[in-house]
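I have a structure here, written as structure tokens, and I will follow up with some questions on it.
With one protein chain removed, the remaining protein chains of the complex are shown where they sit.
Let's turn to chain A:
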Amino acid sequence: MSSLQLKLVSLLVQEHFGDVVEKICTHLLKNGSNNFRSVVSTVKEKPEQVKKALCVLIQHNIVKYGLNKRGMVEYTADVEKALLLVRYPRYIYSAKTLYGDIGELIVEEVLHHGEILMSNVVEKVKVRLKEAMEGNQLEPSAIKDKFIDLVNTHFLQRLPSWSAEDDEESKVIPLIPHLSVSDADLYRIPETAGVTGKRKRPLNDGGRSSKRARSSSVGSEPDQEVPLDDGIYWKVNFERFHRYFRDQDIISAITQRIDKSAGDVVATMLRMSELTTDFMARETKPLSFHDIARQMPKKLENRQLEQYMKLLLDDQTMIVKKYGDAGGGMYEIDLEQASRVICTANIESVVQERFGSKSFRIFKTLLKKKYLEQKQIENFALIPAKEAKELVYQMFAENFITVQEIPRTPDHAPSRTFYLFTVELGQVTFMLAERCYKSLINLMTRRHFESAENKRLIEKEQKVEAITASMQGSGAEPAQLEEIEKTMTQLEKEQLQKYKGRIAKLEQSELQTDKTVFVLNSFILQEAEGRL
């Protein structure tokens, strides 16, 4: 956790949950695990407020609690989880591409609430869908089916819950609830959860009414009733989404490098290994040629597929590897290598954009040849000595290139030492990730600044809109509406337009930057995993 990450988290949390929660989250991050009492005394907020804030953070899986050695409840904030807030739109969007509008709404609802009951999601999505598509009839079970789909493909995950017998028997409430879930249940929909109905508290049995009866009970007070799936909460499985992002990256990389069909082949291989391969695995399970051929969505002829496999194997990136010859050839995808290749490509394009194409050439040479002396760089990159020196120095000053000293004598005298330039991929990646965080902070700060600058205008627009809407509702004359419209001067409108354009640009840059962060971070993660 770096100070930049911390700053970014505090901005993100503030944006989503308000100042109080931000204060507490930052406190927890800066000071590590803390108990309630010390949080209250340091942040100078009312205990009530702190309680609420902690609840919100726990609800959104940013803060975890546990007992410390002395039996006190301690709260710990998780930077990684909080940083994901910036990626939420991407999760929602990919749910849309995978599962359509219903999937999008489901994931959005789950993200809104952090953790939520299945029955609640279904209810909420139903309401929102009704608003969106007036009149159009929707299969009542469609939402539920989509939810089950999402769970089956591990995009949603069950949260640990308290066990039933504890709940019923013990009257003493423990300091912290003991929540648990078995691995087998993580992606299994309990039978009761499938039913969207609710039961009345007093009568525990007879809750499983037919679908008709259920829909009639929807309108009544939720306080009185306990949903049948009470206690079984679901959250978004970010890891699964990350895996999906990574797979998409790999596919698009291959597509760009070779062609669409090659991308399809890799997509098929990734899809086949989706559930069999662990997220952090270094390579997918080997797949036989015939299996791949069978699973291809668009039938390729065997000969063609063979050629593509050969092409993929011969490719410089070495993402696809041959595992063995059985079954017409066993192939696997080297996920570590893929992550490295994609990350390197990202870094290279950063170098190109920041330093120009000549520096890019030097950088690529260094990547390829690993360790080079200044003289060799000039020769390999075919750049005149003086210019090359300057370019190398520039990149060195910005930490893209590092120097390895190899002294010929033990005294490290500069005149008897080799200075070898090299690119340390891990370090550069880390540095770039930090820079991305920095630019995310800058983007958000700028956005807040812009909003503050134009606050008056924005409020005015909202007011005008509200008045227009209410007048339209009451059936006002068009002339009146026009009059209200005119309260916004041309200049103001232009200003607003400009402001909105700027905000859109800033927000989109945020999303773009986060994409880069994702690529860089997954490489860092892979590296860390490899070193263990």
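Here is the rule we use: a contact is a pair of C-beta atoms (placed from the backbone, for glycine too) under 8 Å apart; a residue touches a chain by one contact, two chains touch by 3 or more; residues count from 1.
Heads up, the rule we're going with is that contacts and distances are computed from a predicted model.
J.: Tell me the UniProt name of the left-out chain, picking from "Cell cycle checkpoint control protein", "DNA-directed RNA polymerase III subunit", "Eukaryotic translation initiation factor 3 subunit F" or "Signal peptidase complex catalytic subunit SEC11".
T.: The record names the chain that does not appear here as "DNA-directed RNA polymerase III subunit".
J.: Decide which residue listed in A:E80, A:E239 or A:E373 touches the omitted chain of the complex.
T.: Spelled out, the listed residue whose C-beta touches the missing chain is A:E373.
J.: One chain isn't shown here. Among A:A385, A:A466 or A:A528, which residue touches it?
T.: The single option touching the absent chain is A:A385.
J.: What residues on chain A make contact with the chain left out of this view?
T.: Listed in rising order, the touching residues are 15-21, 36-37, 40, 45-49, 51-56, 58-60, 65, 73, 88-90, 92-93, 96, 108, 111-112, 114-115, 161-162, 167, 171-177, 179, 201, 221, 223-224, 231, 233, 353-356, 373-375, 377, 385-386, 389, 392-393, 396-397, 403, 405, 414-417, 419, 421, 504-505, 507-512.
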